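Please see the structure below; I have some questions.
The complex is shown incomplete by one protein chain, all other protein chains being positioned as in the whole.
Lettered A and B in written order, each chain numbered from 1.
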Amino acid sequence: MKVSKEEIMHIASLADLTLKENEIEKYIINLQEILNFANIVNRAPIDDIDESVTGIEEKNVFRKDEIKEFDNKQGLLQNAKEVQNGMFKIPKVIN
Amino acid sequence: MELYELTVHELQEKLQRKEITSLDITESYLKRIEEKEPEVEAFITKPEKREDDSTSIPIGIKDNICTRDIKTTCASRMLETFIPPYNATVIEKLSKEGIKVFGKLNMDEFAMGGSTEYSYFKKTKNPWNLSKVPGGSSGGSAAAVAADMVPWALGSDTGGSIRQPASFCGVVGLKPTYGLVSRYGLVAFASSLDQIGPITKDVTDCAILLNAIAGYDEMDSTSAKREKIDYTKAIDKNINGMKIGIPKEYLGDGINEEVKQAILNVAKKYEKMGAKVEECELSIAEYSLATYYIIACAEASSNLGRFDGIRYGYRSENFTNLKELYKNSRSEGFGEEVKRRIILGTYVLSSGYYDAYYKKAQKVRTLVKKQFEKLFEKYDILLTPTAPTTAFGIGEKSNNPLEMYLADLCTVSINIAGLPAMSIPCGIDSNELPIGAQLIGKGFNEETILKAGYALEQELKFRQNYKPQFKK
Partner (left out) sequence: MSDYEVVIGLEVHAELSTKTKIFCSCPTEFGGEPNTHCCPVCMALPGALPVLNEKVVEYAIKAGLAMNCKIARKSKNDRKNYFYPDLPKSYQISQFDMPLCNKGEVKIETENGTKTVGITRIHIEEDAGKLNHDEFGGGSLVDLNRAGVPLIEIVSEPDMRSAEEAEIYLRKIKSILEYIEVSDCKMQEGSLRADVNVSIRKKGETKYGTRTEMKNMNSFRSIVRAIEYEAKRQINILERGEKVEQETLRWDDVSGKTFSMRDKEDAQDYRYFPEPDLALIELSDEYIETVRKTLPEMPESRKARYIKDFGLPEYDANILTSSKYLSDFFEEAEKICKNAKAASNWLMSDIMGILNEKEMEESEIPFKAEQLGELIKLIDKGTISTAIAKKVLIEMFEKPQSPNEIIQQKGWIQISDEGAIKEVVKKVLEANPQSIIDYKAGKDRALGFLVGQAMKETKGKANPQMLNKMFLEELV
């Protein structure tokens, strides 16, 4: 599989990253190289093998429906660059 | 002998006998930091001098574990000023045991890397040879323990990030079974692989620290509900009759000859101590590294989506609308390797490639688990090198991502299978750089690894024989 410039631009856009021209070149090469290497999984003897979907065997890990208030609500906003009326301020969202 | 040279169990004895106070310990370490930190550069946030209660023990924390009111940066520009409003569960647990946060340690950005060169802030040096990397991603933790700047430390391990730097720095590093230690408050890299674990001067300290951090946490759905074990009880050198397998795939191509010899020497020592050692097969090993990078990057690409410059983290100055705020903050806030992995992860999850990469990797994962299960029907532990080489030079691999990934060859399959594994120093190479042996155990069977590790430690007396020389 060959990675095209359009493809890497599309992927970067899905990940909300902007790549500079020189980065695009570099990442195409890196991605191509890593994918060639990763392709080895296509040769693995995995017919009739189920996927592992989580890292654990346990099922049904649930929590009780009981309210516990977080003890440092002030701290939740302390790292925001712009807060107004207790809310995070962002550029206007247009639908 | 200075206090900073002692292990924690030695310090605890002195504290119990009231020969020293906790303040003596921190003062000794602060003095050592003043002396060694300029050349090692292991800390992102150095500990502050403070009046402490008389019995507490300090600990260095990798800077991807959230500490309330103490900056937690993940060695990223993205979190350069981030102050968590909450503590990770491990920090709460440590605090209950009287173990207090003593500085935050350098790492590869968001734990992505094997040399700590991908830190946004500084390059940590290997205390054995300052021109070499300390390994990574928990390079700051391993280097700080090796340089006696902290008595012990916590690291995190997604594909080898505790064990490989422990190996490079000649200290003990344990990646516990997935689910043994709560991940709540560990900034996620790859959720199904990440584990927090101890980096210590010796195996006894490792068991003590594991006692403090292991255990069920209702805040982490992947945390295991199991009976509490006292790991220090495993510290006993009788390994007579223990069955040890050596997967031949990890002693073949790509493994440095001196490393190979050191591992074979370990095998001999074990035989001498009464263990049964034999070669075995782990044929799925060749698929592990690719599988690891597919799964880890896929999860990372999603986990790192939350860094958008809105609620916390770096926000670009340069935007006119929301999309630009997102894109520019992320592009300027993340470093090159992080972006590379986000791109790879996004790619393997994107439509058209999911089945070819991600789905296949999840199947290989099942196979890896099965092969290990099979081996553990026969063996109590498996023995491999921790890393294919000893510490490499700073700058040697940082521009070649794939080559850097190969440094994880021996460690990643353990994360894929969720097993516990420990790196323990087992000798030095001709450049006087430490070599690590990796002991892999059955799930939730840390005791056997600790037992085998302790026996080897007593046999080799590595700490007594070798010390980091801070070679320039």
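As a convention for this text, contacts are C-beta pairs under 8 Å (C-beta built on N, C-alpha and C of every residue); 3 or more make two chains touch, one makes a residue touch a chain.
As the structure is a computational prediction, the values presented were derived from the model and not from experiment.
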- Item | Residue touching the undisplayed chain, where the options are B:50, B:306 or B:378 | B:306
- Among listed residues B:59, B:94, B:186 or B:428, the absent chain is touched only by B:186
- Task: Could you tell me which of B:221, B:265 or B:448 touches the chain that is not displayed?
- Result: B:221
- Considering the entire assembly, which residues of subunit B contact the chain that has been omitted? 65-66, 72, 74, 79, 82, 84-86, 88, 183-188, 190-192, 218-222, 298-299, 301-302, 305-308, 310-312, 322-323, 326, 346, 349-351, 354, 358
- Tell me, which residues in subunit A touch the chain that this view leaves out? 10, 13-14, 16, 53-56, 58-70, 73, 76-77, 84-93, 95
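Criterion: only the chains that are shown with their structure count from here on.
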- Message: Quick check: in the complex, which residue numbers of subunit A touch subunit B?
- Response: 3, 8, 11-12, 14-19, 23, 27, 30-31, 33-35, 37-46, 49-56, 58, 61, 63, 70, 72, 74-76, 78-82, 88, 90-93
- For subunit B, which residues count as touching subunit A in their complex? 68, 81-86, 178-179, 191-193, 218, 221-222, 224-225, 284, 286-287, 289-291, 293-294, 301, 305, 308-313, 315, 319-323, 325-328, 330-331, 334, 336, 339-340, 342-344, 346-348, 350, 356-357, 359-367, 369, 401-402, 405, 418
